[in-house]
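Removed from the display is one protein chain of the complex; every other protein chain stays in position.
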Amino acid sequence: MCGIVGLVSSGPVNQQVYDALALLQHRGQDSTGIATAEGRVLHMAKAKGQVREAYRTRDMRSLLGNSGLGHVRYATRGTASSEEEAQPFYVNAPYGIILVHNGNLTNTRELTRELNEVDRRHLNTNSDTELLVNVLAHELQQQVTISTDLDPDQVFAAISRVHERVEGSYAAIALIAGHGLLAFRDPFGIRPLVLGRRLSESGQHEWVVASESLVLEAGDYEIVRDIAPGEAVFISQSGELISRQCAANPRLIPCSFEYVYLARPDSIMNGISVYEARLRLGDRLANTIAEYAPTGDIDVVMPIPDSSRPAAMQVAQKLGIEYREGFYKNRYVGRTFIMPGQAERKKSVKQKLNAMSSEFRGKNILIVDDSIVRGTTSKEIVEMARSAGAHSVTFTSAAPPVRYPHVYGINMPTSNELVAHGRKIPDIARELGADHLIYQEVADMQSAIIEGSDITELEMSCFTGDYVTGSVSPEYLTWVEANQNS
Amino acid sequence: MCGIVGLVSSGPVNQQVYDALALLQHRGQDSTGIATAEGRVLHMAKAKGQVREAYRTRDMRSLLGNSGLGHVRYATRGTASSEEEAQPFYVNAPYGIILVHNGNLTNTRELTRELNEVDRRHLNTNSDTELLVNVLAHELQQQVTISTDLDPDQVFAAISRVHERVEGSYAAIALIAGHGLLAFRDPFGIRPLVLGRRLSESGQHEWVVASESLVLEAGDYEIVRDIAPGEAVFISQSGELISRQCAANPRLIPCSFEYVYLARPDSIMNGISVYEARLRLGDRLANTIAEYAPTGDIDVVMPIPDSSRPAAMQVAQKLGIEYREGFYKNRYVGRTFIMPGQAERKKSVKQKLNAMSSEFRGKNILIVDDSIVRGTTSKEIVEMARSAGAHSVTFTSAAPPVRYPHVYGINMPTSNELVAHGRKIPDIARELGADHLIYQEVADMQSAIIEGSDITELEMSCFTGDYVTGSVSPEYLTWVEANQNS
Amino acid sequence: MCGIVGLVSSGPVNQQVYDALALLQHRGQDSTGIATAEGRVLHMAKAKGQVREAYRTRDMRSLLGNSGLGHVRYATRGTASSEEEAQPFYVNAPYGIILVHNGNLTNTRELTRELNEVDRRHLNTNSDTELLVNVLAHELQQQVTISTDLDPDQVFAAISRVHERVEGSYAAIALIAGHGLLAFRDPFGIRPLVLGRRLSESGQHEWVVASESLVLEAGDYEIVRDIAPGEAVFISQSGELISRQCAANPRLIPCSFEYVYLARPDSIMNGISVYEARLRLGDRLANTIAEYAPTGDIDVVMPIPDSSRPAAMQVAQKLGIEYREGFYKNRYVGRTFIMPGQAERKKSVKQKLNAMSSEFRGKNILIVDDSIVRGTTSKEIVEMARSAGAHSVTFTSAAPPVRYPHVYGINMPTSNELVAHGRKIPDIARELGADHLIYQEVADMQSAIIEGSDITELEMSCFTGDYVTGSVSPEYLTWVEANQNS
Partner (left out) sequence: MCGIVGLVSSGPVNQQVYDALALLQHRGQDSTGIATAEGRVLHMAKAKGQVREAYRTRDMRSLLGNSGLGHVRYATRGTASSEEEAQPFYVNAPYGIILVHNGNLTNTRELTRELNEVDRRHLNTNSDTELLVNVLAHELQQQVTISTDLDPDQVFAAISRVHERVEGSYAAIALIAGHGLLAFRDPFGIRPLVLGRRLSESGQHEWVVASESLVLEAGDYEIVRDIAPGEAVFISQSGELISRQCAANPRLIPCSFEYVYLARPDSIMNGISVYEARLRLGDRLANTIAEYAPTGDIDVVMPIPDSSRPAAMQVAQKLGIEYREGFYKNRYVGRTFIMPGQAERKKSVKQKLNAMSSEFRGKNILIVDDSIVRGTTSKEIVEMARSAGAHSVTFTSAAPPVRYPHVYGINMPTSNELVAHGRKIPDIARELGADHLIYQEVADMQSAIIEGSDITELEMSCFTGDYVTGSVSPEYLTWVEANQNS
């Protein structure tokens, strides 16, 4: 999970990129980076932690220039070298390219071999972003001629080659030093990327591309459109935009998890309001609950703050049951320091949630969560409700059972750690300690999300096991699980 | 606004104090400090910013010892020296005392004069906490005898003198080096302080005192009771607790603003659940709304997240109007960097809140906020609702109009900046741009908060102008406003 | 070993204190601190390491005010808590006192007991400076009256009591908040302290007190005089100076080691030029060499840079032997990082010195060092000379054999680690591997240092075993060696 943004402006962009990253902070909090282009000169700063902690005034002062890009990153567990894998990644030939990426490549083994043995390029980390920028650099190098300077046609030709060589999900933004900003999206448009425009006070076009539309709204940009699957957009330093479809068979199949959990509710992606998609997920879930659960004696419907609130509100309204907020979310979670001679503390959901017992005592509770992944949090929530005095607990999930790994850029545990992997629903209910357990149906999730839009397909592999890119074989999944890092 | 905690444990307290401060973070985010006692040796670390950012591993490793205390601070505007005013404050004679304080003293001018000219003690800052620890040290010094070591009677005698000399609000915790932990509360109990106990695995009593009970709950402490107004509690390093009433005429008059806005809903203070008090504030507000506002055409009731959610939920239920969450709160707000040659950005509520337009379009909205202070935020919220498409906006406040300064430890603007200062309600409505404006009645607020408890009086001076401590004269209020710092 | 400075100026002193500390850096490189007084407000910054590394711009900007003091410190081995022992030390009553100290107290056990059990003051560290400031504070507290503000008579009375209670060496400087700067020296004047004065551009007197006169010279101050043994000097914030003899039987017995090794050659202390004292040490040493060593075949005289250069130059001239510099001193010595799984490196004199082999090959070398303490360095130097090709090595020391602990503020190993402890000179020569070994005679050292001055006695206990303060008994020396910290 990552968030990206790129800007071509008529004035300094450092604070604008910073502000955009703060708005995308929910997409990744482990590290962050900003790069800017000041004519031919690139400036970069990256650091661990949240945006607010990561940048010092002197970093910001060094980020000169009117175009720039930024990244927030959610690192995967066990990545010792995670600091060196912070984005953006830079290559100095041809032209100087600096790139940020949201997504996950699935043919990394083939690409690594090719780059090492054929292209003879250096890969300093295990990051798939370093692979992506090197493939792009190599293909752009092939286009270089002595007689002419960089031409957008050359850029688009290189992106076409990238689409041929690279598999997986990738929404990416790059600065090409001295030339402009390039944004492109994989041929299935799995990860989001939206384009915005505004006029500067002096009448110049200013452009933004970002993972979520709320960045545009906050900056008073007009939403132009989503970058299309397979499309590349090149914006020169002076603000001219040229775009081209660079994929052979583009097909829009966006990731369903953005709507279920990842994106902010006030974003619009691929023409679909995330907030309204969540309301519809609540509506459909209410139907399934009504059909399968004994709702007659339910006293209250409760969300797990913050992401399941819209679905829960809709479930309550549709079932005609009172909506109450019995869980309080603690916003300020501290660190655990390892002291010599002390054992490490157990992580507990109690650090993040607290139950208001007056809302639970003696009641039959229906809890709505956005999804159930490992199940450990859900289990603790059920326990918390019971020890606050709940008489019975019905647990519901606005998403279907998560049964397969997610390989397109959402961090998830391995199959064996998924509570729904290889289990039937009653077994899962027993595992969670819930009196009843209701999941959204797969078809309902799909129709709830795409209703009213032009979209016909969704990337739902973690629910169905069907992967859209060719390189995802059972052998690949086994390898990924053994070498977890994205 | 500050949060404090003190612990006497059977093992290292550094991580426990840290965790408690993270839970109290909502009470102050500008600076924080921790001190611990390791036998006779005191250790201290303080820094700017939130708990999570402020402490490094090496700070934590130096905070050795089984008793300790901590502080989170909300600094007042314009305090250039704010870093030097970070708590705790330390004096090395007698015995070595280190103290944290929540509240605000109101006879600071007299105390400063006495300490400088009579007691001949050094005050290095304008902090009233430095005054408090020096008065305590001076009075304890008067009790010192050559023949005997420190005795709790001496401590209680000193606290009695503190109550005689000091006016204002103060909940305070101190470590006396080599002896123990001292906690005391002003004779009106204006600011909260609650006592908890648990048994260690080895069967020893472990104690905690904290601003809010949720700290106790999170640490599996049993709530023993609130520290009484005027009472002092002394806990030796080995865990013996002795307490004594040290004030001549104690009277419990707790601050109403804790219930309205400051405290976390899952806290219980002075026997009153904050969450339930907020639900009751919603109930009473619903009555007033029903009486004075044209509610017939209201489509939805909306809270301003997070603090007005319980009241709003109750208003919706009681009025039988649909409850919807149309505002989304942005959790990650970045900093503004001052770049050479760039103008400073205007602060805007848009950085903190976003409106989901589908919930507003064409509707008549009833907004519930916890209180209205300056009115600038409320005005922006009304504008935001309108530009999201609201047909009409009724604005309601779960607290009465704030018309007077708060001098007991809640940071507030000067009178002239209060939107309700010297204005009638229709004028305020016009100022905010609201179609209708309904405030809670003062009597309703009081009865809502104290219902079902033993409390008969509440500190409500910012609503009524009646101050319980003698030193708060009109001349004092004028001086405070001219020399704003608490 | 420490260096101290105090300043009362007509403008900001932060940079002046900083510059003075850089000039005193040779007296201690482990930690440093600066405090300033801005009216009644004190500011302080302290940190580990050398002056150049320790202070950041923001530290310096916070050190406001026209009077101030500073400290550089040479920490003793094995002091885990050394960071908390960094100077200055502050007490807030009476008045607010902040103090720096060069020297070492010898009745620390008695003082600790009195302060804990009688004065009831808190000692947070094992630092004897914390003892000193607390004795001073306690005695000044006894002088406080309600009716009058601080009077210099009260200060001098307190210093008289300090002289009665405290034993050992102490040159100290303190700021008394809101009043002025106080400097005093123990009744034997063991450690140096010199007073300087200049006129500001506006005609105001500006004052400096410092460990060494070069600080005065660098700041264009006129040397007024050394602070006398037992004397105290009080300089008000506006520049009035009052001084008084506060000791019953003052007697000037300055530390000989300042002249032998510690002080910079361009300093004048107690009326004696350090440089010229070193030249005279060379003259006398030449006589002893001529008498006892076979000098006929010596080819060259060589110093160990930098401190023995003057003595060596004089030895060469007087013996009529060629003077050559065959050792090169490496100025930039790095740190040793402890890597997981790697053994610690052996410290070697090779990191600090290098031999130019052409100066050694086939020659008979006479090496002059300032003194021999542990002997390990001397032994390595002899080896280095031999492996550079020396035919024979005569090792000479401008100071007599160091046979006893130094308890007055020069860091030295315990007796057993002194190569001359309990050994005859031929045995020491064998230990060092030298062909011949000549030491300065004790009487010659004394007469060389004091020649031409008014001084009649020198503190030479580490050469003679005679200690001038009463508390230094064999039992004390045993205790010190077991609890090494100064």
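Labels for the chains are A, B and C, by order of writing; each one numbers its residues from 1.
The criterion applied here is as follows: contacts are C-beta pairs under 8 Å (C-beta built on N, C-alpha and C of every residue); 3 or more make two chains touch, one makes a residue touch a chain.
Worth saying up front: this structure is predicted, and the values here are computed from it rather than measured.
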Chains still shown that are in contact with the chain withheld from the display: A, C
Residue in contact with the excluded chain [from C:R309, C:R386 or C:H436]: C:R309
Contact partner of the left-out chain, one of A:A177, A:C246 or A:L477: A:A177
Of A:G96, A:P229, A:P303 or A:G326, the one touching the omitted chain in the full complex: A:G96
Contact with the hidden chain (one of C:Q25, C:T112 or C:N126): C:Q25
Residue in contact with the excluded chain [from A:V5, A:A20, A:L42 or A:V373]: A:L42
Absent chain, residues of subunit C that touch it: 12, 14-15, 18-19, 21-23, 25-26, 50-53, 55, 57, 60-61, 214, 217-218, 264-266, 273, 275-276, 309-310, 313, 317, 322-325, 328, 330-340, 342, 345, 350-351, 354-356, 358
Residues belonging to subunit A that touch the chain removed from view: 40-43, 84, 91-97, 116-125, 134, 137-138, 141, 144, 146, 149-150, 177-178
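Rule of thumb we're sticking to: only the chains that are shown with their structure count from here on.
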Pairwise touch network: line, ring, star, complete, or other: line
Whole-Å gap between the CA centroids of subunit B and subunit C: 51
Separation of subunit A from subunit B, taking each centre as the mean of its C-alpha atoms, in whole Å: 37
Where subunit A and subunit C are represented by their mean Cα positions, the distance between them in whole Å: 62
For subunit A, residues contacting two or more additional chains: none
